[in-house]
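Take this structure first; my questions come after.
Note that one protein chain of the assembly has been removed; the remaining protein chains are unaltered in position.
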Amino acid sequence: MSTQSARAGEPNHARNFAILWAVATAIMVPVMIWVIGPHIPPGDMTNDTRAQHDVNVVLSTLAMPVLMMVWTFLAYAIVNFRAGRSEAIADGPPLRGGPRIQLTWIAVTAFMVVGLAAYGTIDLLTAAGHSGVGSGEGPNPLAKPASAGKALQVQVIGQQWFWSFRYPAYGGVETPTLEIPVNTDVEFHVTSLDVVHSFWAIELGVKADAVPGADNTAFVTAYRKGSFQIRCNELCGLWHGHMNSTGHVVSGPAFTQWIAAQETKYAPVTKQLPPYSTSYYPIPTRNG
Amino acid sequence: MESASVPVSPGKTAAPRLARLVGFNVVSATILAIVAYILGHKLGAVVGHHTTWNTASDQDDMAIFFGMGFAILGWMAGLGFFNYPLGRILGRSISLHEGVEEGSAWRYMRLCTDHKVVALQYLVATLFFFFVAGLNAMFIRSELTSVHGTLFPAGNYLTLVGLHGTMMLMMMSAGVIGPLGNYLVPILIGTRRMAFPRIESLTMWLTVLAGFVLLSATLLGGFPTGWTGYAPLSDEARAGIDAYLVSFLLIGLSLVLVGLNIITTVMTQRAPGMTWNRLPIVVWGFVTTSILAVLSAPVLAAALVMTASDRTIDTTFFVSSSGGSPLLWDELFWFFGHPEVYILALPGFGIVLEILPVFARKPLWGYKLAVSGLFGVALMSFMVWQHHLFMSGINANLRPFYMFTTELISIPTGFIFLNGMGTMWKAKIRFTVPMLFCMAFFFNFLFGGLSGVFLSDVPSDTLTHGSFFVMAHFHYTIMGGLVFALMGGIYYWLPKMTGFRLNEALAKVHFWTMFIFFNLTFFPLFAAGMLGMPRRVSSYNAALHNLNVFVSAMAFCLGLSMLIFLYNLVYSLVFKRERAEANPWQAKSLEWQLPSPVPVYNFERLPTITSDPYNYGEPDAPPVADFGRARVAMGEAGA
Partner (left out) sequence: MRARLLGAVATLAVLIGFVVVYFIFILEEAPPAVSAVVNGSTAEVTLQTVASYGRHPYPDWVSYLARDPSGKWQHSTIIHVPAGTQVVHVTLYEYDTSTGLRNPFFAYVRGTVGGTMSVNGAPVSYVNAASPAHTFTMPDLNVNVPLPGVNANAKNQCSVAPCNTSEAHNTITFSFRTPKPGNYRFQCIVPCALGFLYGFGGPMQTIGYMDGMIEVS
């Protein structure tokens, strides 16, 4: 388009558009990185949320040139490529396509896309200490931190419509609330007793679907004490929207104290629980 | 809804009117469907009576499925779809034409083999259900104005959510290829009818039936699964989900038949001179959509039947304690579900690229690139479905692969943007209402596409999967993309389809209010999702209260803008009825060379195509078709 000789007097649209685009990008990219970026969720409470935050900032920043290209183009076209006010309808130039532009476009988009996929894969497998960025990785996680298997194991049991948590290292005690110690590697094993739920510990950055009969593994290490919301993220029936809970990240000693108290309190019930297992098959399947 | 009051031509007596009423039409179909449902229900109760759990649960799914199955047959019989096959079996000679008498408005209420009538029937049906689903959306937003949602009991709220989603997706799948595909494909390729006109009408009436079957879920206790129907909640659910299963099955069947019809028509009935290079881009859009529909809908049908059998004959496809797996449903559903969303998107691409050259007065820039983009998207849409399951505990080795394929699909999608920008480059743009909708398409779909890149990246998806971010993403692509393109298409083609002009001032008000309020409604939802609001909840974090109230207010305004559209349609088509000229947009494509509305047999003589429809700005370019010296097609009157 740009190399065809412009008709005499006609502005060099290609150059003008390119300048506008460059300026818009040059403004928005730093704004995204330094002004908007720090406010993008999910915060910095854990290794997972920090990695997710970084990914979001990178993607938002890379989106800026694309967004600016289309916006400046639309604005430029609306201003400069209008039909005249005359009654007669005039045709535009019969441009049918430019192979060079098309090939450049394909090459650039392909490069960006493949780069994004590579970045995403590397990030998924290595970021946050190889924790899988808090996503549910199934029974055989690909991204495993060094402490996998030796970390604090917490089983998250989803049932209609309540979350309960079992700590196999503490006698398999089941608790109604979730507490984890700070600066400790935690390994979640998420499962369900009935339908598909999804364990979303928002400020912790962990999201793993609870599938009955399956074990979904996710890893996290919290760096700060505080509380986090737990919400069910997969429609599971009547009270899906009410299947909420609050979890706490507490200091190591506080956690030890808490779990001991839970073990004592629920001892009569822990005896009745089935032995700890990564998945449970509730029976009977159909009453009646 | 079509106004039933039509001026009767003088000379018609009352008896023929009664005969028409009692004949094969929608009224007899409704009556027969209800009677058949009752019969089927009784039969099903007998068949299923030995299952002990029916007595305990007070819910006879077998009876409901039998009833609905019989009702479908009763509906089809009442409309007259069995007349031709039965007549031929009995050795009678039956006309292939049904109800094509020109000028009779009653043919809109029955089986009609005129593709233009079917298209208008489709348009009314999909717009009706679109508005019903939109009403559900207004109810949903009302519920979300309070943090703990107290307007609807929790179960009914979930039914509302499910009805909104399912109805929109069902109706919009047929929402463009139904009305516009059936209308435009024969005309644009220069033929008189679709390859299978009777099946064309069947798909339309099945779509209508599917919509009403889905609404009947309300009477059966509602369904709690949303449009995705995840198992085993679907196995656990009350009887309303049987309505969901049957209606989705009908739509699946309808999609396959529509797809086969369009592909066959385009492959075999193109006029002389209509080479593949001259095929209008909107037809390419319909063809690629049809390929997707034909290949993906059967998988959905299989999954729905599996759920139905889990609920009736005690199979355990999705019950893990008996050897099944909920992930099986997820995989089957999304194998259909992802091509389904491209069934929604591709016609939108086609419409926009068809309309842009007319109002830019320039050829479509990069025709071959556009076609490859459409095919690229269609082909690759079969290879990305696991991105809906990134957090579900699928084999972790699969995630990088599907991340890659999902990122890859944005390459052909990007071609559409290049085509659009190339067409608008150095153009002489006339800002008519269809053009405004097309430009808004690019603005909206950009947000949809970019947010899709976020979602395809697994680390980012960990935050946003299943949240309102996803909601904003697909509303930007489907509503901001497809529905805007559909609106543009309706404003563009309705003068041709009906012969009447739509009010331009009202149309512009509709456009601006819809565009502004659509963006104000859905853009904040990206933030809501990232800040921790899951989908399908009526109870959310109190910190998001103000945001939700704002979004609900904007959503109500969006609803009002749609009412302006409805008012424009009723006012212009029912009351004002101002005749439109044959070519109000000065377009060069084939349909605009015909009178408005297009006569029953489309062309007096089948044309010979001499050019593609995009030769704006080319001096001495031939017209799109030659109507004079064309060969007369074989058996012209009966074709």
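As written, the chains take the letters A and B, and residue 1 is the first residue of each chain.
Simple rule for what comes next: contacts are C-beta pairs under 8 Å (C-beta built on N, C-alpha and C of every residue); 3 or more make two chains touch, one makes a residue touch a chain.
Because the structure is a prediction, the values reported are computed rather than measured.
Colleague: Can you list the shown chains that the hidden chain touches?
Modeller: A, B
Colleague: Who touches the missing chain here, B:Ile94, B:Leu219 or B:Val305?
Modeller: Only one of B:Ile94, B:Leu219 or B:Val305 touches the chain omitted from view, namely B:Leu219.
Colleague: Tell me which residue among B:Met204, B:Ala237, B:Ile394 or B:Ile416 touches the hidden chain in the full complex.
Modeller: For the chain that is not drawn, the touching residue is B:Ala237.
Colleague: One chain is left out of this view; which of B:Phe152, B:Phe550 or B:Phe627 touches it in the full complex?
Modeller: B:Phe152
Colleague: Please output the residues of chain B touching the missing chain, sorted low to high.
Modeller: Residue positions of chain B that touch the missing chain: 1, 3-5, 7, 52-59, 135, 139, 148, 150-156, 159-160, 218-219, 221, 224, 232, 235-238, 310, 319, 570, 574-575.
Colleague: Could you list which residues of chain A touch the chain missing from the display?
Modeller: Residues touching the hidden chain, for chain A, are 157, 159-162, 164, 174, 176-177, 193-195, 237-239, 242-245, 266, 268-269, 272-274, 282, 284-288.
The working rule: only the chains that are shown with their structure count from here on.
Colleague: Using CA atom averages as chain centres, what separation in Å is found between chain A and chain B?
Modeller: 31
Colleague: Name, in rising order, each residue of chain B that touches chain A in their complex.
Modeller: Result: residues 52-53, 55-57, 149, 154-155, 158, 224-226, 228, 230-233, 236, 314, 316, 319-322, 325-327, 330, 360-369, 390-397, 399-400, 403-404, 407-408, 410-411, 414-415, 417-418, 421-422, 424-431, 439, 442-443, 446, 450, 453-454, 456-463, 465-467, 530-532, 534-541, 586, 614-618 of chain B touch chain A.
Colleague: Where on chain A is chain B touching in the complex?
Modeller: Touching chain B from chain A are residues 1, 13, 40-42, 48, 51-52, 55-56, 59, 63, 66-67, 70-71, 73-74, 77-78, 81-84, 89-98, 101-102, 105-106, 109-110, 113-114, 116-117, 120-121, 123-125, 127, 132-143, 190, 194-196, 198, 200, 202-203, 205-209, 211-217, 229, 231-242, 244, 281-283, 285-288.
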